[in-house]
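Excerpt of the complex: some chains, original placement.
Letters A and B name the chains as they come in the text, with residue numbers starting at 1 for each one.
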């Protein structure tokens, strides 16, 4: 989040910045909590509008409320542009783009009318739910989990690569064994079945019909059941490693300044000086 | 569990308290084990009564047995009120409310008769199964697991929040991709599908029909399969941390200052000085 480093900014813009961007000041906190409620309400309206029964009865009302929220969020977007020191930099940041996406669909509907675009319009409108991602800003603990995920990202990438290779091979195998009669009409469709089975989801919309097919499916299931251990093991190990890193003393060696000593170390492990 | 702190209580009430509330005295233990059996039997009758075939044949019998159990539990409830030092405080405690909920439905059926309320009555009667929660009192080991769950509650909350955000985004995505023709009639319905798929339950009552929909579904499944590692990692880490806390003394050696001694250690394991 950008910080206003310059005291030469007009006082009212500094104050606006404090309200709109800061979360620690009373005014900023009140603004953020209110905004959170409004975002949740606007998401609820988007969800409700998608239900045919509700749309048939309250369609007009939803339309009006949606325009109200759009107006509100547009004003908020402009205030943010005004408050921030470098508006262009903010507009291109992650939250700047998210905030724009939250208001754009409704406005675009004005410029691009027409029957055939209405469906696309609805699609764009749905992007407004991304607005809710702001919630994450309130949850600082998420960073810890995220750090563990980031630390294990390469191992998880290898794991997912292996899973995709397995899906390719096992999907082709079931395609050969079962064939089109059982619904395995193509390799991509069979790969979809392999993912459904390997991840133990098991819709049942595609299921092997022959004895050999059931045998192959059994192997896929046992594989999926067993290798589920791999991401769990990776993440657990990474989380424990993070905890162990925190178990290391923060004390620096008075002689050489090295850090990273065990909590029970009495001598610097690099220069031998007493800690 | 409240304790009778006052010896000025009449002897019979003290004795009653020992039987009804205490689990360590022979009489209290016998009472608790008998109560456990009666609770299980009454739950069994509630289950049996809900089966149409059994209700058609033994409906009258079930009705009579239910009244018997209700009478028994009502007497027990009154005895508890009598035995405890501060009846009102106990009645508002967790187990006091549970005990009341176990007898109320059958009695309410007398005051509020009528065809249309019979269904609601049945609903209230079902709350009697909460009575079984008393069983938990017998299982002290549950506290350990509960402690680990409580310690990781914030991380689990963040995880569930992230999962719900994913469900919102992925549900909207499949709603756009598949649409009403494939059964994804609204965003809430599509979010239900996303939960079914992400948790690897996979009923199959809703399944993508188009190639693009299957591609989105595959991503949802692989996500659900991978992030299952997160709650497992959190809980495992918390359980290990709890074990470590219990396993290592915080006492430092008075001679050499070394820490990390086992709880049963009487001498410093580094210099041999008495701890």
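By our rule, a contact is a pair of C-beta atoms (placed from the backbone, for glycine too) under 8 Å apart; a residue touches a chain by one contact, two chains touch by 3 or more.
None of the values given here were measured: they were computed from a predicted structure.
Trainee: Given 2 chains in view, how many copies does the entire assembly contain?
Mentor: Assembly-level count of identical protein chains is 4.
Simple rule for what comes next: only the chains that are shown with their structure count from here on.
Trainee: If subunit A and subunit B share one sequence, what is the angle of the rotation that overlays their CA atoms, in steps of 5 degrees?
Mentor: Angle of rotation between the two copies: 90 degrees.
Trainee: Can you compute the centre-to-centre distance for subunit A and subunit B, using the mean CA position of each chain? Integer Å is fine.
Mentor: Chain centroid spacing, subunit A to subunit B, equals 30 Å.
Trainee: Inside the complex, what are the residues of subunit B that reach subunit A?
Mentor: Within the complex, subunit B contacts subunit A at residues 154-155, 158-159, 161-162, 165, 168-169, 172, 175-176, 180, 185-188, 191, 197, 200-204, 207, 211, 214, 217-218, 221-222, 224-226, 228-230, 232-234, 236-237, 240-241, 256-260.
Trainee: Help me check something: in the complex, which residues belonging to subunit A touch subunit B?
Mentor: Interface residues on the subunit A side: 43, 46-47, 50-52, 122-123, 126, 129-130, 132-133, 135-136, 139, 141-142, 144-145, 148-149, 156, 159-160, 163, 188-189, 191-192, 195-196, 198-205, 224, 228, 231-232, 234-236, 238-240, 243, 263-264, 266.
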